[in-house]
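Pasting a structure here, questions to come.
In this view, the complex is presented without one of its protein chains, the others remaining in place.
Let's turn to chain A:
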Amino acid sequence: YKDVTSISCVGCNSVEKKIYVNLNYTVPCVRLLNATHQIGCQSHLSGNVGVLHVLESEENLDWVLHSGLTPPYLVILESSLFTRSIMMKLKNGSSRVAGVAVVTPNANPSQGTSPHTSCPNENTGVYTENYDPTMARCNVTVWNPLGTGLSYEEFDFPIFAMKEDNDTQVIRQCYMDHNRAGNGSTPQYPLCAMQLYSHMSAVTDTATCMRRNNINFSLSPEMVCDPLSDFNVWASTRPLNNTAKGHKEGESVVLAAARLDSRSFFFDIAPGAESGVSGFVALLAAAHALRNATQEAPPPRNILYAFFHGETFDYIGSSRMVYDMEKNNFAVDLDNIHSVLEVGQVGLHAESRLWLHSDPVSRKNSSVNEEVKKLILRLQSAASGLNVSVEEPGFSQPLPPSSFQRFLRARPIPGVVIEDHRSAFTNSFYESMYDNAEYLNISYPPDLTPDEQLEYVTDTAKALTEVATVVARTLYIQAGGAESRLGSINADPQMVTRILYGFLVRSNNSWFQQLIPSDLVSHLSESRCFVYYLLDSYGRAPALISPPTLLVQYLLANLTGSTVNVSQDDCWNQRVEEQDKESKHMYSYLWVQGAAPPNSTERVGFCMRSAARLSKALSPAFDLHEYTSKDYSTWTESRWKTIKGRIFLVASHELEMLTLGVGVGVLLTSLMLTYIMSSKADILFSSGREPANATY
């Protein structure tokens, strides 16, 4: 406050800077809406002001909720106190609670905690009452037992996250100096207070906010919310004609699926190391391992790699792809799919064991069961000779939350989901901000430069490489390839460690910079956090693609495609030469900026030809305008105007009223004086002159 402002603002004399200290790093929790509920946090339009209180323990809550004399309070929580019981108590006492600020530590807590629900996506998976009542609602296995469901609660005060940095020290110091009740005496005004702004525009549910988006005749039409949308990334080993949508005669496709996204309680923080990154990195490495084999000795079936976005929010990406396939809006359709192999959470496999989950209900059909058994045998033979073992859980258990469930909703397709947990998740930070590189034990020796760290092969990378090799070999045999070639299919640990570094440690590294075009470079940020979705301005402007999705697309293009000698102009126009009109159906051409040769600083770009494409991941509910749909995801995110926070000293209510009263008194007195003086003006100001004639 006073001291800090004078240091940080040299030479400026603004009164505002003498009163307020603005917080630099503010991460809010935002409001999301679906067909029936609104979740997240809301603040008043003019911010929520509360007297600071640093919570020491759960018993200390009594001061905030009952005995404190100066409500409303703004509670500062250490991350260990950010638990469901404390947050629920604060939620119930919300007339005295102005907001919560959570201080996130630099190291992960020792105890696992997940803000997600304990049964993720229970309403939009395949296990409904119709499919199998014994398996619905996680009756057999609770997948996320550490889940508190905090991310899906509604709070009517703002909740912000702060890092342990100078700002937080200022806040603690302010609390110590002014608000601390010393020796039983109550703290006196002026007290240290914080104001948090995170006013969300949308309210009630998705149908309401979409309706308010579209009202035509209001004076100031304002968008209040946006549907969650991004893009799926997909590629095939044998190029598919992407312009001719619908069923492709004679194509039999093995679908290899993984998930791209993740989330946490707060907005825009979603590292998702084990929840998402481990899976798609393994699949990317498998795609790379299969490049040579599928080109030299192409197997009879095609392999389609699909990276789905938005799976956290009721399977946005996979439901959209299934919908597109059903409506003949995709390069292949559901009849072309032979089987599915999905790579789930594979980063933590203790004792190097992987578990193969399959759906018992569809396996009651003997032909599906045969295919699944064959797939499992191929997985086991692919893992032989490697440092990892694969087995089935050994009892009848439904599939864990996975994109494959959406495909099963449409057709009984044989498929297997590879996970590192036999029953409940081993991930103790599922969809949490602590699910980061540290949790996966990605550690580098000290004193390495960023480029050296990029190339250093961590143990996690080695383990993930094994998984990728298993996946690649299985896909090859599943597609009908020859067993003799299996030994030559190996994932590259160098590639795996680089991708892990780029997504979990620092995305602005030299390798990523080579793989992307120059206009994307500015999007690579220093601090690695996975953006979990981006918002579509629903028809009014071209949808933006989030940087991580683009990164995955360029990576997939680089790992499965090849360089072609095409000029930059032709590359941008998806053609090989001036007259070429055919190539764009089968391939996609991407111009990347490449590396600078050793003796110059100019990068030499080149054109990458691959079958990697994007497909829209927007829930079909928004295309069909069914905003109360129970079948599809209806998640939208509210819009907001400002997100900021500031601290200042606040005076007692009595003092404020006194100041107002004195001001009103002065006003009335001056009015009265003026009236008296004007009515007695002739007496007061007589100067002996004749009064002027009445002019009116």
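The rule we apply is simple: contacts are C-beta pairs under 8 Å (C-beta built on N, C-alpha and C of every residue); 3 or more make two chains touch, one makes a residue touch a chain; residues count from 1.
Criterion: contacts and distances are computed from a predicted model.
S.K.: Just go with whichever of "Cell cycle control protein", "Ras-related GTP-binding protein", "Gamma-secretase subunit PEN-2" or "Signal peptidase complex catalytic subunit SEC11" UniProt uses as the name of the absent chain.
M.R.: Of "Cell cycle control protein", "Ras-related GTP-binding protein", "Gamma-secretase subunit PEN-2" or "Signal peptidase complex catalytic subunit SEC11", the absent chain's UniProt record names it "Gamma-secretase subunit PEN-2".
S.K.: Which is it among A:Asn123, A:Thr208 or A:Asn508 that touches the chain not included here?
M.R.: A:Thr208
S.K.: Based on the whole complex, identify which of A:Ala98, A:Met162 or A:Val224 touches the chain you can't see.
M.R.: Candidates A:Ala98, A:Met162 or A:Val224; residue touching the omitted chain: A:Val224.
S.K.: Per the definition of touch given earlier, which of A:Leu45, A:Ala107 or A:Ile683 contacts the omitted chain?
M.R.: A:Leu45
S.K.: On chain A, where is the contact patch with the chain that was removed from view?
M.R.: On the side of chain A, residues 42, 45, 199-204, 208, 211-212, 215, 217-220, 222, 224 touch the unshown chain.
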